[in-house]
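Notes for the one structure printed next.
A protein chain is absent from this complex, but the other protein chains hold their places.
Up next, subunit A:
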Amino acid sequence: MARSAASASDGPRKRDETRSADDDASTDGLTGPPALSVERLTKRFGDGDDAVTAVDDVSLAVERGSVVGLLGPNGAGKTTLIKCALGIVVPDAGSIRVFGNDVGDGRRAAYADVDAMLEGARNDYWRLTVRENLRYFATISGVDPDSVAARHDRLLDRLDLADKADTPVRDLARGMKQKVSLASVLAGGAELVFLDEPTLGLDVESARTLRAELRRLAVEEGLTIVVSSHDMTTIEAVCDRVVMLSNGRIVADDSVEALLGAAASDAVRVASPDLDAEAVAGLREAFEVLDVDREARPPAVTVAAGGDRLYDLTDALRAAGVTVSDIRTVQPDLEEVFLERTGSDLGAPSGGDRR
């Protein structure tokens, strides 16, 4: 407190320095410090037996311009991790750097380039219009709103909010409000943006639009985005890389393709009306049968038959007189990957009710 009160007389933001550092980074490629660097972060809540370790010795780096998903059930530590990065929660141990600035001590500088849309929060003023919100929060983030007026127009265009620019936020539908909240977070030109459950409570169509916009913003504006969600559709659609959290620890950290690829079993699902008990029994003699679905129309069987074993499988099916109506390799989704790594599914809280 003493520090921040003492430095209250300083200028608002060392934007010029940050700017020039960023300009260097953009010309040199991805050289500068990563957008986010978390080292050995630990945060416990409560004391004694009631203590919950929300984040447990987590280290993580997010490169500039990437879109990273934090995936995990409620209580996995996603929100605590984000709040620590924002300086809203003070960690017990470890450090967080945003574009090289330590959130713990050089707070002002770190704040200039980071913003967040937190779960369940309005994040903006409902009694102001959409545009007034953008201008207000741009200023609060240290940017002269007149200098970004054209950017705001573009942002509103992109998010399909241009018609509503002069409407008070309280008069908008829920999906629109969510988009205004996002726009107000982006209004100040933060280069690292945390989005906590951005599609929560949105209908299918609004969620799809928002996902598409996030992807576009990341690509076109070069934003670094960290999306936290327990909805893997959002994560799969938007993110390059996924960090899976369970009980405050990272259980997986890789690109979406790699995670799905590693989990890609050799499983092949065959559907046929001819798959009676006898045919299945025959398959069991030669193959590892992973699953039998007799309720499916037509009945289906999932068999481990990767690589050349697929030819053996088709031969075996022909020999057994099974006419195949559908055959496909089984594509795992992130939910299954998560299940495989942690033994618990995404819907279940992974301990405590703190997010």
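Quick note on the criterion: contacts are C-beta pairs under 8 Å (C-beta built on N, C-alpha and C of every residue); 3 or more make two chains touch, one makes a residue touch a chain; residues count from 1.
Throughout what follows, contacts and distances are computed from a predicted model.
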Can you pick, from "Glutamyl-tRNA(Gln) amidotransferase subunit A", "ABC transporter permease", "succinate dehydrogenase" or "Pyruvate ferredoxin oxidoreductase", the UniProt name of the chain not shown? "ABC transporter permease"
Missing-chain contact, candidates A:K78, A:R97, A:R158 or A:K179, resolves to A:R158
Out of A:S141, A:S229 or A:T342, only one touches the absent chain, namely A:S141
Tell me which residue among A:R40, A:R127 or A:R284 touches the hidden chain in the full complex. A:R127
Hidden partner sits against subunit A at residues 1, 4-5, 7-8, 10, 12-13, 15-16, 19, 22-23, 25-27, 43, 45, 54, 64-65, 80, 83, 86-90, 108-109, 111-112, 114-115, 118, 120-128, 132, 135-145, 147-151, 153-154, 157-158, 168, 186, 189, 191, 220-223, 354
